[in-house]
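Just passing along the structure, written as C-alpha cells.
Complex shown without one protein chain; remaining protein chains in place.
In order of appearance the chains are A and B, and numbering begins at 1 in each one.
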Amino acid sequence: MKPFTYERAKTPAAAAAAAMRTPGAKFIAGGTNLLDLMKLEIEAPRHLVDVNALKLDKIEATPGGGVRIGALVSNTDLASNTRIRRDYGVLSRAIVAGASGQLRNKATTAGNLLQRTRCPYFYDTNQPCNKRQPGSGCGAIGGYSRQLAVIGTSTKCIATYPGDMAVAMRVLDAQVETVNAAGTVRAIPIAEFHRSPGDTPHIETALAPGELITSVTLPAPIGGSHVYYKVRDRASYAFALVSVAAVVQRDGSGRVAIGGIAPRPWRVAGADAAMGQGAKAVAQPLLAGAKPTEDNAFKLALVERTIGAAIAQARETA
Amino acid sequence: MKFDTRAGTNPIDQLKVIGRATDRIDGPLKTSGTAPYAYERSDVAPGQVYGYVVGSAIAKGRIRSIDLTEAKAAPGVLAIVTAADAGPLGKSKRNTAKLLAGPDIEHYHQALAVVVAETFEQARAAANLVRVDYARGKGRFDLDASKPAAKMPEDEPDKRFGDFEGAFAAAVVKLDARYTTPDQAHAMMEPHATIAAWEGDRLTLWTSNQMIDWAVGDTATTLGIPKENVHIISPYIGGGFGGKLFTRADAVLAALGARAAGRPVKLTLTRPMIFNNTTHRPATRQRIRIGCGRDGKITAIGHESWSGDLPGGQPETAVKQTELLYAGANRLTAMRLSVLDLPEGNAMRAPGEASGLMALEFAMDEMAEKLGMDPVEFRVVNDTQVDPMDPKRPFSQRQLVKCLRDGAAHFGWARRGLPGRVRDGRWLVGMGVAAAFRNNMVQTSAARVRLEQDGTIVVETDMTDIGTGSYTIIGQTAAEMMGVPLDRVVVRLGDSRFPVSAGSGGQWGGNSSTAGVYAACVKLREAIARQLGLDPATAVFAGGKVQDGGRSMPLTRAGALVAEDTIEFDKLSKEYQQSTFGGHFVEVGVHAMTGEIRVRRMLAVCAAGRILNPKSARSQVIGAMTMGAGAALMEELAVDKRFGFFVNHDLAGYEVPVHADIPHQEVIFLDEVDPISSPMKAKGVGELGICGVGAAVANAIYNATGIRVRDYPITLDKLLDRLPQMT
C-alpha cells in the first residue's frame, strides 16, 4: 500500500471539491473493497477523502411515493429497513444474499455500486489485465474464467460485475444521484450507471472524476412478488455464478435482471416482455449474442434454470 | 521403553481421566484470545521489525536481474535479502523446491526476496518497489498432457498379487472407471508466520510448525548452521493439516532478514501468496478396475493413479488403501509421477487415502449397482481380516463391518430410495455411504515428566497441538498415570528444548505422543516409589497419594523428581496391520432446477482404538468430515496451464465450506481397545474422518439425481445437462 494523506469531509460538495483538488484522490466510505485493493496496490490513491461524516445515512420518502436511500446507508440498515422489506423486498433479499454480516455492516450503498470485479487476473498484479493496466492484455481470456461474464463482454475484458444489490436496483429502476465539485447535482438511471467494457474496461461507471454519489432513489413501489435467487457453489459468503432478481405480478407479468453473467447488472426489455411465457422465453432475449468461454458456458443453461426457480419461488410466496 | 509385546493391563485402563469427554485445558486461553501464536510474541526478542516476502511473478525461468534501488531507498527499510546476498544456502531433503529462489525460478510465487523495515506498512510498500527482470522459461503445467511421460516412482514400484489382468478379464461383472481429483489447498486459518532472533550464531524461531525436530534440522540444513544452534518454539499453531509439516519460506526468510538487519524480524506469508508459495495436495487421475463374481465377491481389483510434482518430488499415494481395504485374490496397484512446474505438491490431511478413497469408494458404489447389491452389503461381503497380499498378517483390530452396519441402522439407510426418485419439494434427496480407512502409524516419541514440590505434575515434550487436542490428552495421560486430577497437570509443548516427540502428522501424534508420556510416567512412578521406599511394581497412584502394602503417602513427600523416557515401537507394527476404520453416511439435497447441492445430514461411525478424549476426538472427525465435504463439492485450485499457477489464490477464490454448508454432524465411536498399537491402546483418529467422506457425498448425489460425476469437485455445472428438464 502506497502512503496517502487523509481528510474527513464535512459536506458532499466539499468532499467533491477535495477530491478534485488533490491529484490521485479517492473517496472512502466503508472501505471494504477499496482497502482490499489498496493492499495489493491495484488501487493506489495518494489522498483519501473520508465521506462517512456527510450525514448521507437516511432512508426517506420521496414526493413521488418512492424512497431516497442515502449513499452512506449501510447494507445492513438498508436490508433491515421496514419500508424496503415491505415494498422493495427484492432489494433486501439481494443485499442479504451478498458478502457476510460483518461486511454488510460496513459496506455502504454507494460503495456497493462501485465495487470492482473479482476476476482473479484483475486481482493478481503479475498477470495481464486491461482493466487494471490498460493495454496489458486480458489474462482471463484463454485462462480460468468459470466465474466470468458470458455477455456484454469485449475482446479486451470478460470481467463480471460481482455485486447483488445493484442487480435488484436495476430491476427496480433506481436512479443514482450525484454531486460534483461545482455543486451540480444529477441523476443517473441505474441502467446507464455501469458501463460495458468495450475498449476501455478500466472505465467502469458513468461517474466523472470527483463526482460523488449522494443517494439512490427508487420509484414508487410496483407491488408483485419479490425474489432474489442467487446460485453459487457454497451456500453463503460467495459471489454469484448466476443470480436472478425478479418482481412477478399476479398475472405472471413482471421484471427480471440477472447478476453474475455480465460486466453490469443485466436487464433486457425483451425478457421483461416475455415474463409469463416460461423461463426459456425469458432467458432467450437476455442471452442473445452471448459469447461464453469453455469454462463458463454452463451459465447459459443456468440462467434459464435459475429464472425458472425464481419464478416458481415468486408464485409460492405470492 | 520398547513396545514390542501386546500391552497388558496398565494404569491407563483405570479410565478415571482417560476416555472421558474432557474440555480442552487450553480452552480458556484460546477462547479469550490470549493463547499466543507465532506472530504475536511481543513479549520476546525486543526490537522486532517487519519482514515482507517478494514472490516470483513467473512459474519457470530465471531472474536476469533484480533492481533494489527504489526499495532500499524507501522509508523505514533496514535490509533486503535475495539469493544473491544470502550466502550459501542448503536444502533439506524434505523441501522439494528451494525456499529462496534465485537465479532459477522453480514455481510461481516462490520467494525471491525479503524486505525488512521498521513497520509492516513500510515493508509491504517497499516490497512492491523491488523490480525484477525475468527470463521466462518453458514450464510443464498440464497433468493430463504429461501422463504419457509419467514414470514409476523409484520407491513406489507397482504391486501385483495373483494375476490381476487374467482375473479381471474372466470376471463376470466388471467395472473400469476413471476419476479425477484436483489440486487442493490446506488453507489453515493462521498464515505461516515466524519471529526470528539471533544471539551471535544462535537462532531462535517462534514459528508455526507441526514437527519441531524436523524444523530444527531443516532450518539448520538450509542456513548451514549446526542443529544445536537452532531453537524452535511453537506452542500454538493455527491449523496445519500438513501445510506446516516443513520449514517454509517464512522461517528461513525471517532468519535471513534478521541476520541482515541485525534486529529480530517478524514475518508472515500473505494469504494471496500462500496458495502458490507453499505446498498443496496434488491432483490425481485415477483408474479403478474391479472384477466380481455374481456373488459380489471381488476377484480382481486394480487401482492406478497419476500425479505430478516438481523435479525430485513425490507421487500422491492415492492407491495405498486399495492394497488393504477389500479382499480379492488378484490385485494391482500402481502409481505414475509426472514432472510438473506447478508449486510443490506434498502431504495434506490423509495424503493418499483422502484422494484415493474419493475414487475407490465411488467405484465401489458403481460396482454395487452393477451387481444389484446394496452398497453396504457389497462392502461387507468383501471384508478381510488379514492383509490381502500377506494373509499371515492379521489386522490388529478391524471393525469395518460393524461401522457400516451400525451406521446404516442409525442413519436410516433402509429408507434410501432409488436414484432420482426421492423428492422434498424442489429438492432431489439422496443418501450415500462410503468406507473410511486410514493406517495407524506409530512413531518414536519422548517426554519428560516432573513432580514439583507442591505436587504439580509438569509434562514437557516437543509434541505440537495443531487443534488436535494434544494438550488435553497428554494432560489426561499424565493425570491417569500419576493419580492426580487433570488440573494438577501442567503441559508444555512445542519447544525444541523438550524431548523429541512424534510430532503432528499422519494421525500418529495422539497415540504416539501419549505413549511417550506414558513411558516417562512409568519411570517417574518408579522414582517416586523408590524415594518413598515403596515397591514400584505394586505401588498404586491415586488421589494424589501413593499406596502400597497398607502404607499411603502423599506424592509431595517424594519431593521434586524428574523422569524422561521414549516410547519406541518395534516388530508389532510389522506383524500386524494396524489401521483405523469407519463408515460415512451422507444425505444431500440437489435442487432439481438449479443443481445447487446441499449436505443435509452426516454421520460417521469410527473404530479407532481407545478414544482418549471423546470430546476432542469427535471434533477431529467432524472437522475432517467438513474438509471432505469441501473436497467433494467445491475445493479446487484452478490451474492456468499457460502461465503455470493456481489462479484462485485467496480465500474468496478458493472456496472452503462455511457454516451454511455444514449441517449438524453425528459421530459414533465403537468401543475398541487395541493392545497391539501402544500402551495407550489408542490409534489415530485425526485423519480418518476425511477418508471416504467425499465419495459418500458423491454417492449421495448419484442417489439423489441418478447422475454420476467422476470429476471432483462435483459442482452444479457438471449436473445441469442431466438434471430433469424444466417444465
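By our rule, a contact is a pair of C-beta atoms (placed from the backbone, for glycine too) under 8 Å apart; a residue touches a chain by one contact, two chains touch by 3 or more.
Please note the rule applied: contacts and distances are computed from a predicted model.
UniProt lists the omitted chain of the complex under the protein name "Aldehyde oxidoreductase iron-sulfur-binding subunit PaoA" (options: "Monosaccharide ABC transporter membrane protein, CUT2 family", "ATP synthase epsilon chain", "PTS system, glucitol/sorbitol-specific, IIC component" or "Aldehyde oxidoreductase iron-sulfur-binding subunit PaoA").
Between the chain not shown and the residues B:D4, B:D23 or B:E228, the one that touches is B:D23.
Of the candidate positions B:G51, B:P182, B:G238 or B:P679, contact with the unshown chain belongs to B:G238. Checked against the hidden chain, the listed residues A:F193, A:Y237 or A:W266 yield one contact partner: A:Y237.
For the chain left out of this panel, the touching residue among A:Q147, A:T160, A:T178 or A:T293 is A:T293. Although one chain is not displayed, its contacts with chain A can still be listed: residues 1-6, 8, 23-24, 26, 28, 30-32, 35-36, 38-39, 41-46, 48, 50, 52, 76, 79-80, 82, 85-86, 89, 92-93, 96-97, 99-103, 105-106, 125-128, 131-139, 141-143, 155-156, 202, 235-237, 291-294, 297.
Even with one chain removed from view, chain B keeps its contact list with that chain: residues 23-24, 26-37, 39-40, 42, 57-58, 74-76, 119-122, 125, 128-134, 136, 186-191, 236-241, 268, 270-272, 466-469, 615-616, 618-620, 622-627, 642-643, 650-652, 656-660, 662-665.
Definition applied: only the chains that are shown with their structure count from here on.
Centroids of chain A and chain B (each the mean of its C-alpha atoms) stand 40 Å apart.
Residues of chain A touching chain B in their complex: 1-3, 39-41, 118, 120-121, 123-124, 126-127, 139, 142-144, 146, 229, 231, 233-239, 241, 279-280, 298, 301-302, 304-306, 308-309, 312.
Chain B meets chain A in the complex at residues 57-58, 75, 121, 124-125, 128, 272, 426, 591, 593-596, 598, 633-634, 638-640, 642-643, 647-650, 652-653, 655, 657-661, 713, 715-717, 720-721, 723, 726.
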